[in-house]
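Have a look at the structure below, then the notes.
Shown here: the complex without one of its protein chains, the others still in place.
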Amino acid sequence: MSLFRKMKRTKISDKTKPMTIPSKVVMDQNKIPDSLAETEEKIRGILGKNDDFLVKRFKIFGQFSAAIFYFSNLVNQDIINKDIIRPLMYVPEHLANREKTLKNLIEIIMEETLYHGQSKVEERLDELLTVLLRGETVIFIDGIKEGINISTREVEHRSVSQPETEQVILGPREGFIENIDSNIAMLRYRLPTADFQVRSMKIGRLTKSTVYYCYIKGIANETVVHEVEKRLSAIEIDAIMDAGYLEQFIEDNHFTPFPQIQSTERPDKTVANLAEGRVAILVDGSPFALLVPVVFNQFYQTTEDYSSRFLMGTFARFARMLALVFSLIFPSLYVSLIAFNPELLPTEFAVAVAGGRAGVPYPAVVEVLIIEISMEILREATVRLPRQVGGALSIVGVLVVGQAAVEAGLASPITVVVIALTTIGSFATPAYTAAFALRMLRFPIMILAGIFGLYGVMVGIILTFNHLLSLKSFGVPYMAPVSPEDKQGMKDVVTRSPLWWMSKRPDFLQTVNRTRHDQDDQNQ
Amino acid sequence: MLHNNRNIRLLMSIFLLCPLLLSGCWDAQEIEQRATVLAIGIDEVNMDEDNQKSEGNIAHSVNKFPIPEKDMIRVTAQIAVPGRIPLGPAQGSGGDTTKPVLIVKVVGHTLQDALVNLQQQIAFEVFLGQLRIIVLNEKVAKKGTQRFNDFLRRNPEIRRTASLVVSKESASSYMKLIPELQRIPALYLADMVDNLSALGRFPPSFIGLYWTILSSKGQDPYLPYLTIKDKSSIQLSGLAYFNEDKMAGKTTPLEIGYFMAIKGIAQGGYSVFIKVPDQDEEVLVRAISRKSKIKVSLKDGKPHVDIKIRYESEIEEKGSQNILINDSKIVRKIEKEASKDVSKSLKKLIVKTQKAESDIFGFGEHFRAKFPKYWNKQIETKEKWNKVYKDLTYDIHVESRIHRVGMKAK
Partner (left out) sequence: MEYPRNITTVQATTILISTIIGVGVLPLPLFAVQGGGTGAPLVTFAGIVLAASGLFILTILGIRHPQKTLISYSEDIVGKWIGRFFSIIVISFFLFLSGLAAREFGEVVVSAVLRETPLEITVIVMLLIACISVRYNINTFAYIHNFYVPAILAPGLIIVALSLKNANPLYLRPIMESNLTSMLKGMLTISALFQGSFIVTMIIPFMKNPRKAKKASFWSIFITGSFYLLIVIATVAVFGPEEIKQIFWPTLELARTTAVPGNILQRLDVIFLAVWVTAVFTTLFSSYYFTIFSIKQLCKLKDHRLLSFFIMPFVFFLAMMPQNILQLYGVIKLVGKAGLLITILYPGLLLMIDIFKSWRKKKRAAQQS
């Protein structure tokens, strides 16, 4: 598939080598010394002063010296005590009469003694150190050049709750949390199919964050998966704090205000997108999953559209699209009508609006710009406020401020109404990133409207659409299925067609398997 | 890397161009800084010394410039004052005693000339985009409207849906009226004229249609004819019919109904008293809808028109209690009488317009469309048709059907 031939080069370097441990910690010698004391010294030397790093010496089966290394804050102490130290210290019954030597010790421990499911033998020291830093426990035995690492990680995390940024009325209330294993679990239980593949990678020199990318084999296009892999592995950064960092590295076009990757906190949305043929990327430490590739009309769809009956969904979608359009051009339209073409307004209205504006000392453009900017500042402020105070200072508060501005003569009443509607419209767009893009674009279009009137608005809209039409997300045209037209995809653009009509997957994702379900099956 | 450079260069060049564009928002003009002219009245005025002087040397030097031969006109403009007309419902008695509109009078040789003089007197730029109605005084209309049409057509601000009316009194008196029902007088006037066609009192008429009919070769235009009653109410007193662009006469209001019948305009609205045969009483019959069919033919090379009209009417009121409308036979009789009456009146109307050589019915268009050879050979111009129209022969058949009698059983 020639999807990616015209992919633009981004800041990602061309190297595709996998991540390696940064040089500072790279050991010249990767070997584990024979003697336990030496090993301990070496490890302490590398790790430096860490008061939460514990080393406990004990004797395996009463015979062999060993030590267990772990970071006390990262581990489940119970497991260490009960499932590791205890069975190792006491000779189990079935081994009572066996001869235990250094040679078969590892084998006996791994296969007959340890009660733990996730344990491994490893002979590279750097690898053992890496897992140690992640919260696993390492056991070194005096005289053996290998270490055993056992998974004992347990970190505090919050419980699964309704995602804050994507609230729905009809639909599941589970949201991803920061712990990636729980997140994958949430995905897995929704997709109990053998085709669901989860591949991992570690990104970030310092954070070494686990990144999982998932897809459904047989549905997702292999080229997309390869491309995801390629871009992810090309990332060079020291710390990944959130999925958003990843997004900035792997997106196609950095200079556009429009997002080319969708992020979501909801597992059900992720699963729905996986079922359509997308690839989901999750990062440890971030509750957001990234979905690629993305097209524009996803940004005004919500899961609720699909959980509700199709009439409800369609109606809600119309309202959202209208809000989207509003949030982009309403103030510009207002400026064009007032300052350039008042003949479009009904006469009584035009004359009355003139009355409202009569006291305002500056042109309509300036007035609108001032109020818009104040709105933006207020909006940023409300985000930072604590919940109790923030709720009060929301739109209602802003309107009150607007009213005061009107009475002071700084704005005309219609302007306040227009701006309020615009702001509310921008909240109605479900995708935060896309809404932000439209918020930003409002300003150039307003300025164009102030210079050229309606013509300026049209110029702005044409430029915006042309730009949108030229964007690609992982090889998929951004405005599909409207622009490269696709009948199946169109069923989901403006209206939310009934589920039984949408029997094929959208064309633009070039999925391997195109049929969602057999239409004739609907009666079963 | 190179690619990024290009992008940045592009952005830079665009940004650098922007200040150039900002150097002037040339067309931006705040709505409260426009003098929105809502209505204009045109009267004729003598070309005496006073008026010439009052004109001032604005558009041309007095006496030094070839002056158009025609008389001067006085233009009265009603301009909305921003700030005095509030949004929302009218505030009660404590409201404004100040007038919400400004009335300005200027003189000029042509319409644009007068408007230039008008601009001289007003601080804000005159804005004609909301102009809803132009009132022509009868005398001005009789002398010809073509002198105004040129300006009105060239100016893109003027709407085609504005109304043009002819008035008996001076147009400026219309501008000064303060009707009770509306805050802005001009809008009341404009709405009234607009509603005339909705109510079925007048065929659809707006200035665009006037121009279209004026340009067509086989038709003469018509305009509403208004008069002022009791100082503050305006009344539709008939239809002014034109010979090309000069007003040639006016009809009575009832005749408008007949005119609409011939034109086949469906919306009915006029009521007439029909005498019930064999009784000395009358009933009031109102037309609900009309349909007309016009057939043109050439009889011996001379044009002839067959007009068939079909009315659907309703009995609205009985003249007296003595009549009983409880039998369809009586209704049938009333129908026949109505048809006779209407026929007679229609004939009268046609004769009236024929005398004035004004084919407002558009029969000429029918001939032009259906007999192009005849048209091209014999007629070709509008004037010639008007002369031929004088001797046009015609036949009228009227059929009335009274389908409704209201809610009363007898």
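By written order: A and B. Residues from 1 in each chain.
Everything that follows uses one rule, which is that a residue touches a chain if its C-beta (ideal position, glycine included) is under 8 Å from a C-beta of that chain, and two chains touch if they have at least 3 such contacts.
Owing to the predicted nature of the structure, the values given are computational and were not obtained by experimental measurement.
Engineer: Tell me which of A:74, A:91, A:191 or A:458 is the one touching the absent chain.
Structural biologist: That would be A:458, which touches the missing chain.
Engineer: Please pick, from B:178, B:298, B:324 or B:369, the residue that touches the omitted chain in the full complex.
Structural biologist: B:369
Engineer: Among A:401, A:417, A:469 or A:512, which one is in touch with the chain left out?
Structural biologist: Answering carefully, the residue with contact to the hidden chain is A:469.
Engineer: One chain is left out of this view; which of A:166, A:276 or A:343 touches it in the full complex?
Structural biologist: Touching the chain that is not displayed is residue A:343.
Engineer: Can you list, in ascending order, the chain A residues touching the missing chain?
Structural biologist: Interface with the chain not displayed, on the chain A side: 2, 5-6, 340-341, 343-347, 452-455, 457-459, 462-463, 465-466, 469-470, 477, 479, 482-485.
Engineer: Name every residue on chain B in touch with the hidden partner chain.
Structural biologist: Here the touching residues of chain B are 10, 14, 17, 21, 26-27, 129, 153, 156, 159-161, 204, 208-209, 211-212, 215-217, 362, 365-366, 368-370, 372.
Just so it is clear, only the chains that are shown with their structure count from here on.
Engineer: With chain centres defined as C-alpha means, what is the inter-centre distance between chain A and chain B in Å?
Structural biologist: One centre to the other, that is 65 Å.
Engineer: What residues of chain B sit close enough to touch chain A in their complex?
Structural biologist: Residues 3, 7, 11, 21-22, 25, 27-32, 34, 36, 38, 80, 82-88, 127, 129-130, 132, 157, 159, 184, 187, 190 of chain B touch chain A in their complex.
Engineer: Provide the residue numbers of chain A that touch chain B in the complex, in ascending order.
Structural biologist: These residues of chain A touch chain B: 8-9, 255, 338-343, 347-360, 363-365, 413-414, 447, 450-453.
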